[in-house]
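The structure is given below, and queries will be raised subsequently.
Removed from the display is one protein chain of the complex; every other protein chain stays in position.
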Amino acid sequence: MQTGKFCDIADDFVHGENFRCGSFVIIEKGVVVGNNVRIEDYAVLKSGVRLGDNAAVEEFSMLLSGSRVGNGTKIGTYTKVGKNAVIGDNCKFTSFCEIRDNCILGNNVSMGSRGTLSADTHIEDNVIMKYSFVVTDTPVLGHEKDKKVGILKRGSRFGANVTIMPGVNIGENAEIGACSQVRNDVPDGEVWYGNPARFFKKQN
Amino acid sequence: MQTGKFCDIADDFVHGENFRCGSFVIIEKGVVVGNNVRIEDYAVLKSGVRLGDNAAVEEFSMLLSGSRVGNGTKIGTYTKVGKNAVIGDNCKFTSFCEIRDNCILGNNVSMGSRGTLSADTHIEDNVIMKYSFVVTDTPVLGHEKDKKVGILKRGSRFGANVTIMPGVNIGENAEIGACSQVRNDVPDGEVWYGNPARFFKKQN
Partner (left out) sequence: MQTGKFCDIADDFVHGENFRCGSFVIIEKGVVVGNNVRIEDYAVLKSGVRLGDNAAVEEFSMLLSGSRVGNGTKIGTYTKVGKNAVIGDNCKFTSFCEIRDNCILGNNVSMGSRGTLSADTHIEDNVIMKYSFVVTDTPVLGHEKDKKVGILKRGSRFGANVTIMPGVNIGENAEIGACSQVRNDVPDGEVWYGNPARFFKKQN
């Protein structure tokens, strides 16, 4: 195994062929990664993390205990993956993203910089979220323990600066324009935008 | 004292019982922390920082010189606390937060991810700020040296993506809805929202 300088790697670390590792990396106990995996400088993989083949974890990112990342997925710089989160294959997270505990994401999901997914968010395959996306979770301010998140269904797409309010579901292949606040469920195949977001048209 | 690997800790560091410390941690001169304090990997405490009992500083966070953090307060991941900032007891900052120099925060203040408080912001007790909150400070673009920030009074609450314009004050127990821009002072006990935010109703 070839690593950079000053790494703190547990003895039981298991990796496949062609493993590359930067400097100042932490890998805790029970971590298993596949072939052709790349871990960049200052990344930390907490206990029990699993990464598929061809996965990458970029600089200053952290994967918390028990999280799983699929084949070919890239966890970009300054990104936090919460405890027991499960992320599918060929996903891409740019920078400053936050996938909180127990989120479940499908395959081919992409998120631009500064996205936040509240805990337990469920995202299906082929979903595209651009810059500064957020799934919120607190329906009533001051009652922070009563949380509620919706589902983003397969093929849904979101422009920059979209806010999904608590418990709101987004339909298959729906599209939400930039700078929108979505307060209501959006049916399959519709385009909505605005603050609050309203129906604009059906997808072609 | 038990620490992780490769730490850079000043000789005069003072800590209470049950101190826990990750790897790649920097603690400069003159730092004093209480009992049951937890400092996670890649955290840096600059000179003269003080932390109360049961406080936590999570991964990739930085506390600048002279800042003070109360008992039971958690400084979340990727969070920056400015010089001489004073933060009360039992506060919580999620991730990617920025509390700039000389801010003063009361007790039980919570801030979701990606919040920014301009320098000298004053926040009273029991204030809740959700995701991507910002207190701005430049009334006239191009005159960056003339700064002005308001006060967030006790019990005020803010949904996701709220922008407080320079010098705007928020009253006690006032509530501001998600995705609002607040340009005017909000009186005690009122609910406002919108861009720009307008009066909606009195609190019950």
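We call the chains A and B, going by the order they appear; numbering starts again at 1 in every chain.
One rule holds for everything that comes next: a residue touches a chain if its C-beta (ideal position, glycine included) is under 8 Å from a C-beta of that chain, and two chains touch if they have at least 3 such contacts.
Keep in mind that what you see is a predicted model, and the values were worked out from it rather than measured.
J.: Please identify which residue in B:60, B:93 or B:158 touches the non-displayed chain.
T.: Of the listed residues, the one touching the omitted chain is B:60.
J.: Going by the touch rule given at the top, which residues of subunit B touch the chain that is not shown?
T.: So the residues of subunit B touching the unseen chain are 6, 8, 24, 26, 42, 44, 60, 62, 78, 80, 96, 98, 114, 116, 132, 134, 136, 138, 141-142, 144, 161, 163, 165, 181, 195.
J.: What residue numbers in subunit A mark contact with the hidden partner chain?
T.: Counting only subunit A, the missing chain is touched by 4-6, 23-24, 41-42, 59-60, 77-78, 95-96, 110, 113-114, 128, 130-132, 157-161, 175, 178-179, 195.
The rule is simple: only the chains that are shown with their structure count from here on.
J.: Could you please state the distance in Å, as a whole number, between where the Cα atoms of subunit A are centred and where those of subunit B are centred?
T.: Distance between chain centres: 25 Å.
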